[in-house]
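What follows is subunit A.
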Amino acid sequence: MENLSPHFPALIIIVPLIAALLTSAAGWLNRRLCFHFAALGLFTSLLVSTGLLASVLDKDVILYRLGGWPAPWGILYRIDRLNGLVLVVIFFIAFLNLIANKRTVEESFPEQLGGFYALYVLFVTGLSGMVATGDAFNLYVLLEISSLTGYALIGIGHERAPLAGLNYLFMGTIGASLYLLGIGFLYLMTGSLNMTDIASLLPGFYGSPVMVLAFLLCMTGLFIKMALFPLHAWLPNAYSFSPSASIGVIAPLTTKVMIYVMIRMTFDVFTPDFSFKMMHLGEVMVWLAVAAIIMGSLFALAQTRLKRMLTYVIIAEVGYMVGGFWLGNRMAVTGAVLHILNDAVMTLCIFLAAGAVVYQICGDDFEDLKGLFRKMPISMAAFTVAALSLIGVPPTCGFFSKWYLISGGIAAGHYGFVVALLFSSLVNAVLFFRIIEIGYFEPFSEGEGGHGVHHGPPAMEIREAPAGMLACLLLAAVSLIVLGIYTGDIVTRIIDLAIPPAI
Partner candidate 1 sequence: MNILVGFLLVIGLFFFTGGAVGILRMPDFYTRLHPAGKLDTMGQLMAMGAMALYVVGLDLSLASVLTGLKILLISVLVFITSPTATHAIVDAGVRAGMEPWTKSETEDFRDLGA
Partner candidate 2 sequence: MGVELFSDIASKYNYLGVVILMMIGLYAMIAKNNLVKKIIGMNIFQTAIILFYVSTAAKRGATIPIIRHGHNGHGHEVIHAAEYINPLPHVLMLTAIVVSVATLGVALALAVKVYHQYGTLEEDEIRGQLRNK
């Protein structure tokens, strides 16, 4: 362990990569090993990333030269406090969701276990690599790994999943290509691909329209990938038709990692000076975010199916983070970063709960949820905790990030954003109390086939989700409250130090 610790930044990516390869091979040779390889790989990475976060708290920034080459020539990994934190969250969520969905995966893909787990772990590898890398082009390659595996994980679902997956692929490819083109513009002007190196060369090009274009292209690409409001059209279908096991990792992580990448690009590549002061984009972006929040909430109100409603909640949440970030004052940026963390765990918890419900009753229409509190008390309790957190009720972590965002909005004098946030909290309250009310007060619909389309198990057989799923769900719910309690520590010890002093 001692002599490996300098290699931690590489290990967090290499371990899951090798685990994915072994998983895939095991799918052909000994199928029982697949899950163990995948779980072991993700768990090791979770431990390593925790160790990395601990050491980065002392050392500020850890640099790792891949291939032993110095910065502008080779590829550099750059771990600071911020992405150390994001890495821990990624592996925590991926590991938890993997354990929770062991049984659903085994039932849906009995013959293709190796393939599914390998795609899953590769997806996580791509995301974590994007977060850790310090090279703009390497980020593109890893982005494509996580996107390709993501398209596949979504496309294997039922009903309209292949079509939704194909549309996601079109949008995702446009997004990734625009990002690549933006990097190409940067390369053409600076001749470098290393993020820090570009940032140090950039002041010479502050006036150049090519830089502005590069910035716009990169950002548009990332906005497509993170489903910011006018570019969100691919998300609801893609997310609501995919299998629970894949959505449990895709929904919490994809959009948040993209937002982190946006933060990384603006801070480390384009420098805060350029992105905030010279681009005059802040106002536009915040208004876009406001639109995202309001439209996401309104669309969510119109849905009658649980998973589909949640996808629109995600769109609104993306608006929170983008808006908070582009407000550009310290408070709001802190809120945005904190919300990446919180929202990832909240989304995990709520999708795990939804997954448990769907697994047990084979449907997610609001009609099907009647009387569920009596049948599945623990899952629904966890669901309620996640819902409270999404609404922003104090002991849970959702409250704190929202509080930072709102005070940031007030400090910036941007009341539109504040109003949008409050409106969205209100809508979330309506949404979730409606579900809780259906689940708690309405009697269970006993008529078998009363909902003819779903051939779920008869009413009496519905009971609590399997133990593994339940344990993970509870862990996620508890971590929501724990995150809420330790918010102060996270902000003062990590986030405050991670945001550049220019803001």
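Candidate entries met the following condition: all candidates are chains of the complex that A comes from, given by their letters.
Here is the rule we go by: a residue touches a chain if its C-beta (ideal position, glycine included) is under 8 Å from a C-beta of that chain, and two chains touch if they have at least 3 such contacts; residues count from 1.
Only a predicted model underlies this, so the values are computations on that prediction, with no experimental measurement involved.
J.: Since the rest of 1 or 2 are in the complex but keep clear of subunit A, which one touches it?
T.: Looking at which candidate touches subunit A, I get 2.
J.: With touch defined as at the start, can you tell me which subunit A residues reach candidate 2 in the complex?
T.: Its residues touching candidate 2 are 137, 140-141, 144, 148, 151-152, 155, 160, 162-163, 165-166, 169-170, 173-174, 177, 180-181, 184, 187-188, 193.
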